[in-house]
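In this view, the complex is presented without one of its protein chains, the others remaining in place.
Which chain is which? They are A, B and C, in the order written, and residues in each are numbered from 1.
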Amino acid sequence: MSGRPPPEQRSAYPHFLEIPTRWNDNDSYRHVNNAVYYEYFDTVVNRFLIDNDVLDVERSAVIAVVAETHCRFFSQIAFPSQVHAGLRIAHLGTSSIRYEIGLFRDDERTASAQGHFVHVCVDRGTSRPVPVPRKLKDLLGSLMVSQPTEC
Amino acid sequence: MSGRPPPEQRSAYPHFLEIPTRWNDNDSYRHVNNAVYYEYFDTVVNRFLIDNDVLDVERSAVIAVVAETHCRFFSQIAFPSQVHAGLRIAHLGTSSIRYEIGLFRDDERTASAQGHFVHVCVDRGTSRPVPVPRKLKDLLGSLMVSQPTEC
Amino acid sequence: MSGRPPPEQRSAYPHFLEIPTRWNDNDSYRHVNNAVYYEYFDTVVNRFLIDNDVLDVERSAVIAVVAETHCRFFSQIAFPSQVHAGLRIAHLGTSSIRYEIGLFRDDERTASAQGHFVHVCVDRGTSRPVPVPRKLKDLLGSLMVSQPTEC
Partner (left out) sequence: MSGRPPPEQRSAYPHFLEIPTRWNDNDSYRHVNNAVYYEYFDTVVNRFLIDNDVLDVERSAVIAVVAETHCRFFSQIAFPSQVHAGLRIAHLGTSSIRYEIGLFRDDERTASAQGHFVHVCVDRGTSRPVPVPRKLKDLLGSLMVSQPTEC
């Protein structure tokens, strides 16, 4: 585990969403199951897109599908904690967007988990990659960080 | 479907918990999957018990296990809605507790779904039913409704 | 809990699907969470419909939505058990279908849990109830039991 970057602070993320844990997020070890962290990732990203009117799941001609995800777990989270999910953009490619996410438990200052989530924009009908739409690109500018940390 | 009771109002429930939906609560029909409603039931009940210090998942000598659950679905809920979960007690037996739950979408006044959730108190070691502990009984009084509606 | 019907035998169900448990089906009590039983219900019903070519999630003009579900829990199931989900039809209405399901753990002869699951056929565009399509009706005949047990 040497060489692991230390967990980040909340200030590393320009946008946050609060996500309460649920009873059955916990697994047999009585902490939130690792797969559930990716439900939090998915929720903070898609809420950001839907709340800002750049994604309509029923109608958008361009949708974003997940190409890659990754998470490092630093300290456990357990129901009934509140998760504060921080979101930023680390890289904006022609068709792809690399989101980085930090999950903070209750009022803790350092992240319990951090990861990334790569979306690729595709044509809904053909599933072929297409350029990131202009409106989405403009929105994502607000989540860009000047010195993206690779994680 | 005739003979179904109509959905209730929020005033039928003395206690509420807000539960935000998650991206993957939705299934292929783009509404919250029926099984997920029971995650909401479980969460409102267990948050009530934990927040009021009558359940400690690691240490309580008496725990509550689920004996029966039921839900009627009146209108669909879909991500990114907020669910407001109402909770009341309809019956308190020697070992068992019948909770009734109403789920209200966003700022709607009538329930999108209603159901019940029966807990049986058991000894953690033997899994045998035991009387509802005094402290829990006292707490549940605050959720009793004078005219419990059977649902 | 008096007055509960006893758990049934496998012979009460004409159709079975084997569903392996998953690590995170277990919750903090190290048994399968109650909400997950409804994932098993949903899976045995929809696999039956899809495998028999009466449901196409992308294209069917008539789809079935869940109006009501119910489950009684008799004995716990825990990962890594295999669940054998038994399925029968208890009632076939104009628009609605009442499935009954028994979940049997590993090679046990009596059900660990039993419940029902009511589907209502609706027009995909309007979401209004429509009669159960002929092809589906014919298929469901194979799951009818002569003396449906109300549960």
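Descriptive notes on the structure:
Just so it is clear, contacts are C-beta pairs under 8 Å (C-beta built on N, C-alpha and C of every residue); 3 or more make two chains touch, one makes a residue touch a chain.
Computed from a predicted model, the values in this text were never measured in an experiment.
Per the touch definition above, the residue from A:R10, A:R72 or A:K137 contacting the chain not shown is A:R72. Interface note for the absent chain: among A:W23, A:Y38 or A:F104, the touching residue is A:Y38.
Interface residues of chain A with the unshown chain, by the touch rule above, are 1, 28-29, 33-36, 38-39, 41-42, 57, 63, 65-73, 76, 95-96, 120, 129. Panel shows chain C; residues 19-20, 22-24, 26, 30, 39-40, 42-43, 45-47, 50-51, 57-58, 79-80 of it touch the chain omitted from the view.
Listed here are the chain B residues that touch the chain not shown: 23-24, 26-28, 30, 33, 35-36, 79.
Keep in mind that, in the parts below, only the chains that are shown with their structure count from here on.
Centre-to-centre spacing of chain B and chain C amounts to 22 Å, using the average Cα coordinate of each chain.
Annotation: 35 Å between the Cα-based centres of chain A and chain C.
Separating the centre of chain A from that of chain B, both taken as means of CA atoms, is a distance of 30 Å. For chain C, the set of residues that touch two or more other chains comprises 28, 33, 35-36.
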